[in-house]
Structure formats: structure tokens, C-alpha cells
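Right, one structure below, let's go through it.
Shown here: the complex without one of its protein chains, the others still in place.
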Amino acid sequence: MSEVRKPRDPVTGHIKALAKGFKYLIEPNRMTLDYPAETMKLPPNYRGFFTVDDVKCIGCSMCEMVCPPEAITMVPRIVGSGGKTLPAESAPQDQKAAKRTKRPVVNWGKCIFCYFCVDVCPVDAFRPTGVHDVAFYTDREYRPTYEEYLNPPEDPYKSSKKVVSKADKKRGVSYEPAP
Amino acid sequence: MMELIPLIIWLIQDLLYIVVFPGLVTILVLAIVIIWLERKIAAKVQMRFGPLWVSKRIGGALQSVADLLRFSFQEFIVPEKSDRWAFIVAPGLMFAFSMISLIFIPVGPYYSYLFPSYYTILFSVGMIIITPIFAILVGWSSDNKFSFIGALREAFLLISYEVPFLLSVASMIVLYRTFNYVDAVAYQFRGLPGLVLNPLAALTLLIVMIRTTGRFPFDITEADSELVMGLFTEYSALFFGIGMATPYVELYAFSLIFSLLFLGGWWPAPLYAHGPIMGLIIPGIVVVVKAFIVMALLVFLRAVYPRYRLDQAIRSGWSYVLLLSVLSVLLSFGEVMLLR
Amino acid sequence: MSEKVYNLEEAATLSPSGEKYIVLQIGPSHPGSGHMRLVVWLDGDIIVKVDPDIGFVHRTSEWLSERREWIKAVPIVERIMLPDTIHANLSYVLAVEKLLGIEPPPRAQYLRSLAAEINRITSHLYGIGIFGIFLGSSTVYMWAFGDREPFLDLMEMLTGARITYSYIIPGGVRWDMPNGFKERAETVLQYMERRLKDYEDIWVKNPVVQARTINVGVMKREDAISLGVVGPNLRASGVYYDTRKHKPYAAYKDLDFEVPVMKNGDAYDRLLIRVEEIKQSIRMIRQILKDIPEGKIIADNIYNQLNPVMKKVYEEKRRVMFPAYMIHLRPPPGEATSMVEAGRGEIFFYIKSTGDKYPYRFRWVTPSFRNLPFFTHVAVGHRLADLPAIYGSIDYFPPEADR
Partner (left out) sequence: MNLKEELSRISQAVEIDEKKSHYKVSVEDPSKLIKAAQDLKSLGFDHVVSVTGVDYPDKIEVIWHVSSYSVEELKSINLALSVSVKKPEPRKEYDPNKRALVLKRPPVRVPSLVSVWPSGAFNEREAFEMFGIIFEGHPDLRYLMLPEDFYEAWPLRKDFQHEKMKVFLE
């Protein structure tokens, strides 16, 4: 390893360093995204916000059990027509006729996007939404109700130019318009 | 009435002299531009955009203005245990003296009637040398250990780089046989520029410039990974802004001196001319452009270098740089003997 | 080093108020400290004593993990070592696998090594970048952080996340290599090889860097052994020890790689060794991409527990879903240790199970914690300006040390 350590003589060293800096000054290798003006279109497997398929879900509470930060709570629901669920409060007068079930709700303030819940679901009912960079402004927004959770937060940069990243031999990462 | 006209012209010219070249407006614009340029150059080398969103069409050039506005609306906090008056006055004095030095640096053949002097080189150099003393005062008055260490470092560096600075200027004084910038430029008009005549002195002055204005790799007094913000750790608001701007004013002054002493002054504009246009504006533009190139070169170093350690800087100040400056004086003497 | 050498015994007796010395509190909110405090006693410009005061980001990961199901510790340990999450994850899972007696299939082993080596490159780049900004070079800082980007993109492609991957689970890995990964990885590796030459010119062989780092913060071989430092810092001092070689795990038995060792043990060697390890990691990633065997990515006894829906997902998307077994892991009573060579050094796990649904004792030691003697022993006698050079060169990451 001694050949790696061999010091370069100062004059060559200074000249080479300055030349390299100058090379990048005239031939910049820009890597950053012009962020809010251009945003990334997330790949399909990206672990961003996710929602649950109301019909597929069987209310087994596995996701609640596996959630490491304990962000998921199961809310009581009753099964309505076509497999869709209704709030438990809207149960008909005849309590026994209502088929009770449970549905998961994620507290976004606690969620760490590990996707354990997505993977533990025996019916594969969770699906990612392809949204990641959302800012919440109130504490209330972190804790959606089940109806809100079914429609997860929208992409705040919908209008900006969507790009995907691509590996580039010269620049490392380059961005091209999303298909 | 008619005899007042020349007086009015002189007044206009003096006003131009103070306000435009090399004066207040230019330094304000240049400071804004050079800070922007510094950030942009660094951003180019570092594979990013740099300041952009403040004024997107012109590449974020108004970012520095926005920063200035932000500084001016911040709260100014005087630490309880600081030396109150010194704390408030010192940054102002530091800024003022670096500005005063500009008055003695003519950028054209025009002699100001307010500051006519045969000894402009000496005056400008003297004023520039005073500024670090107020920097030490800034560090001392803050009652902060980091500022204090920054002040000590400033003092050490001040002493070790003053001598090479004075010697390199002295070598040019010897060479040009004048204490006056205009005559020095005239000398270069007759022959070669000072850069060719005495490259050693030019190199010394460049190094001293980097050191005095705190450019990399001599960014030692405000080494942020050791001393937070160095001298200006306790400052806030506009006073912090002044602290940030002073090195750029000094950089401008140094670059003007450099372009007058080494880069042929206002060549290729005519050497002697009269009137505000030919006598002040055109040569002024030429000199400022040359100075700007020097400044751009120095701010480019930020993108290449980390910083030296204090003892390394002092050691090279007392060895290599001092040797270079002594050699430059000898070279000047030699050339003077030879040319005679 | 100054001529006046202070020994530690003398330094330890100094009064904390320090009448004779300047006592600097570097941190916890200081650009050159990170989330910790270094109490530094200065005699003039010379450091007499350094007392690292850590724990500002102590996140009680041991306490939390002892009160949760086994699988839930995977994201917890990751959050402690953010630049280096795969290794924390891997190390914990290895210990659990030893307790459970599961052996992952070869393809999963290779994928683990692949993720670990990509993560090692990003971790070293992180270290080089922080070293850069500590010495004042914002260019290297930006470059290194920018050049992590292609690798993070690779990991994003593999795992769907950029930093906290949660990629490795007991029995295998969660996602298989997607289509187009090999081509993209090869492009990125070629880019990185070219960039390393740029780093050489502007940073490694820059005369200012050499002046700042050569013979600064020398950790002698004997000291490195007795103080128990780890990772690249240990190898820079001339000790040939790498967990990947000596306690092989994942696919490292099959991979052909060298362990770079330097002998001087100064800050410059510690910088060089990181550059060399990036080169070795590039070499290993090439081998893995070439030799990776086909097959399952999860152990059979876990695969057999998947229900038909999950098996269908596994066949279609090559994604492993968790059987209910994963929630209720109950390793048989016993204790297990595991060691993994992370970017900054060796992670150590000691886990004791009593057959319960929670770990009985969950103990782990991170490399940064074991590199603390650099502050107390090496920095003494240097100048104040050398402290960032030493700090940066050991690639110390405070949250990792605090756990």
C-alpha cells in the first residue's frame, strides 16, 4: 500500500488540484434536481404513502401486530354492500344483523415506511400510492380517519415537471422526463 | 458665473471619484456580484445550482441583496458580558478603514482635489494594514472563547504576513521609483507590466491577499469546524453582515492595488486624459474589470482547497513567503541597476 | 505533534475549571462537533485533555428492543446508524438466525453482500465528505454526498427506500434483484471508478490535505490493539483484521477481495484506506453481479409457511411477504453473538433469548462507540486545529455511538 501513500510534490499537486477544479468549472457535472420545479416520478416499488383496499381487507389485525412503531390502529367497521365497509356508528337498529369487522388506519406521524404491514397482509390488500414528499401542517392531519386514509395525501407537486433518474456513465445520475 | 463652471466640473469629478470609481457604488455592486459569483463558482465545481430561486431569470444574482435585507431586519444582540462599546464600534471601524483605503487608490489618471497626494501607495497600504487591528478588537470584545481564539489567530497571522506584504509593495516602489499609483502605471505604460517585471512580488502579494481577506486555503480565523464563526461568533444582524462584507471590501482594495501595480493599470485606455469620461470612467472600468478577474481567481480557490493549520500558515509566512518577498526586493534592485 | 508531550495521567488530574487552561466546550451545537460535546482543555494552542461527552442522541435502542417482538428491532437498529443501515440490519438478523437455526439460501446470501457493499461505498463516501467539510473543503463534501446519489438510487431500485432499507429479515431478504439492475449497477460502478481519480487530484493528493493529515493523529499499532479501535481506523494502524475475512458471514466466503492495510496510522492513512475500500467494494459488487446464483431468496421453512396469495406474489413480483410466523418469532432459549464489518467498523450483537416473544437481553456495540479512544488518547498533544482532522478522519458518527 506504500505506493498509494507516496506524496505528490507540492507544485504538481497544486497545479493538478487547480486544473481539476477549473475543469469542473467550465464543464460542470450538475447532479442536483431543480427540486420543486422538477420532481421525481417514483418507481412502482417505492415505499411511500400507502392505502388499503377496503374490499380485499379481511380485518385480521396482522398489520397492527407487526407494526414496529405501533402506528396502525384497527377501527371498528361494519360490512356494507359490495364488500365496502361502513362506519360502526351507522349500524342498523338490529345490531345482530350487522357483520362487524375492523380496518387499519395509519398514523402518518408515527409511520416509518418499513412496509412490514404491507408484507404481512395475508390477502395483499395494501397498495402503494407513489406519493412520498407530503408535508402536514397540523397534528390532526397526521392522524387520518379511516375515510381519509382510504384517500391518502395527494402529491403536492402535481404540476411540476416529472422526471425519472437514470444512471449515467459521465454524470452519475441524469434525469429524463418521465414516460 | 463663468468662473464657477470649472469648479462645478471638479465637484462632479470628485463626486464621481468618491461614489463611482473606486467608491461606494462600485464596491456595493461588486461585493454583491462577487459573493454571488463565489457561490456560483463553488456550485459549478460542486455539481449543483447554487443560489437560484431569489431571481431565477438572472441565475439568482439578487440572492446577496436578499441576504443583506435579511441581515438588516434581524435583531442585534449584544452579549451581556461583552465589552459593549467595543463590541458595537469595532466592526464599523473595521469596515470604515477598509473603505478609506479605497479613496487613496486612483483608478484613472484623474487626481482628486480632495485627496491629492504624492504618496497614495503608502496611504492605501497603511489603511489596509490598520483593519486587522479592529478585527482583533472584535474578537476581544465578544467575550467568547471562540472569538478570542479567532482574534489571537488573526493577530499571529497579521504579524507574519504584514512583512511580506510591505516588502512586496516596497519592491514595486523601488522598481517604479515612485510612491504614486499614477506614476507606477505610467512606468508600466512605457514598458512591460509589473507582473512580468517582478513576478515574485506579484506572487507574494497574491498570497498575502488570500491570507488577509481570509480566502481558502488561509481561512484560518473563521475556521468553522473549530471556531464556529471565528471573530464574528457572537454577532448578529447587520453587524454580522458587515463582518461578512469587510473581507470582500479588502479583497477589492487589494485587487485594485494588484491590478495597478502588476497588471498595467488602465492599459489599454490612454495614459493621460482629461474630463470625467476619459479621465475617470473608461480607465475606471478597465481597472475594475482587471481587479474583478483577480477577485474571481481568488474566490475560485474556495472550490479547490481546504484550509491550512495556523502554525503551518505562520511557518510558511515567515519562511517561504518572506523569502519570496525579500527576493522580489532584490530582483527590483537588480532590475533598477540593470536598466540604469 | 508538539514537542511538549502531555501524558494522560497528568491530564486526568486537571481541574475542570482549568485556571491555567482554556476549557473549550465544543458542542453540542457547534459546526464541528456533531451531536456530542467535546470538552477540550487547551494550553495555548495545544490540547491537554479531551473528554468526549456523548449521549445527546441516546435513543435507548436496547431498552426499546427488549420490550418489543423480535422482528420489530429491525427498523430500530437501522435508525441508529443511518449512513450504514444495512449492516446494522444484517448484524441483528444474523444473531437472530443463529438463535433460530435458520440458514438463508445462497442467492439471499449474495444479495445481502451486494446490499452491504453498496452501503459500504455510501458510508465511506459519507465519511470522506464529512472529513472534507471538517477540513474546510466544501467541494469534497458536495462531491461525496452527490456521488452517494447513484448508489442510493441503486438501493432504491432494490429495496424501495433510500436510507432505511429494512431489507434483511430472518431467513433471507425481502426483495429480489429487479430487472435492469445489473446494467445500471455496472454504469454506476464505472462512473465511480472515474470519479475516484477526480477525488485523488482535488482531495487525496491535494498538498493542503497532505499537510493537514500526514503525521496527524497517529494511532500506533500497539495502541490500536490495546484500545480496541475498529474498522478502517484499525487497519490504517497496520492490524490485519477484517470481520469479513476472519468471521465470514453472508457471501464473503466465496468472494475474492483484499483487505487494505496501512502502517502509519495517521489521519492520511485513514483517509486512504477508505478510498481503497471503495475500490475493493466495487470489485466485490462486480463479482456478485457476475456470480450470483439463481434460486429462492428466502429459507425454505419460511417459504413453506406462505399462504397461496403470498406465494403468488412471490412468483410474480419476487417479493417475500411475511408469514404470521414472522410476528411471533420465539427463538429457543440461548444466547448468540454476531459480528459484521460495517462501513465504520465492527458491529457486535449479543442477544439472549429465554424463549419468550421479546428478547431477554439485547446488547449491541457500534463501531463509533469503540472508536471513542481516538479523542481521549490520540488528540492529546495536538493543536486545536488538528481536532477536526482527527474527528473527521475516524469517521465518527455520534448517533451511532450513543445508540
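Read from first to last, the chains carry the letters A, B and C; within each, the first residue is number 1.
Note that a contact is a pair of C-beta atoms (placed from the backbone, for glycine too) under 8 Å apart; a residue touches a chain by one contact, two chains touch by 3 or more.
The model shown is predicted, which means the values in this text are computed figures rather than measured ones.
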item: Chains shown that the absent chain touches, full complex; value: C
item: Contact with the hidden chain (one of C:Thr60, C:Asn215 or C:Asn304); value: C:Thr60
item: Residue touching the undisplayed chain, where the options are C:Leu82, C:Leu196 or C:Ala336; value: C:Ala336
item: Residue of C:Ile102, C:Val209, C:Leu227 or C:Ile285 touching the missing chain in the full complex; value: C:Leu227
item: Residue, one of C:His246, C:His328 or C:Lys357, that touches the chain absent here; value: C:His246
item: Residues in chain C touching the chain absent from view; value: 12, 54-55, 58, 60, 62-63, 66, 98, 224-228, 234, 239, 241, 246-247, 335-337, 339, 346, 348, 350, 352, 360-361, 363-365, 369-370, 372-373, 402
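Everything below uses one rule, namely that only the chains that are shown with their structure count from here on.
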item: More contacts between chains, A-C or A-B; value: A-C
item: Core chain by centroid distance, with centroids computed from Cα atoms only; value: C
item: Length of the line joining the C-alpha centres of chain A and chain C, rounded to whole Å; value: 25
item: Per-residue multi-chain contacts in chain B, two or more chains; value: 45, 47-48, 303-305
item: Set of chain A residues in contact with two or more other chains; value: 17, 20-21, 24, 31-32
item: For the chain C and chain B complex, residues of the former touching the latter; value: 22, 24, 26, 30-32, 45, 132-140, 142-143, 146, 202, 206, 208-209, 211-212, 383-388, 392
item: Chain A residues touching chain B - in the complex, by the definition given at the top; value: 17-18, 20-22, 24-25, 28-32, 34
item: Residue numbers on chain B that touch chain A, as the complex places them; value: 41, 44-45, 47-49, 52, 300, 303-305
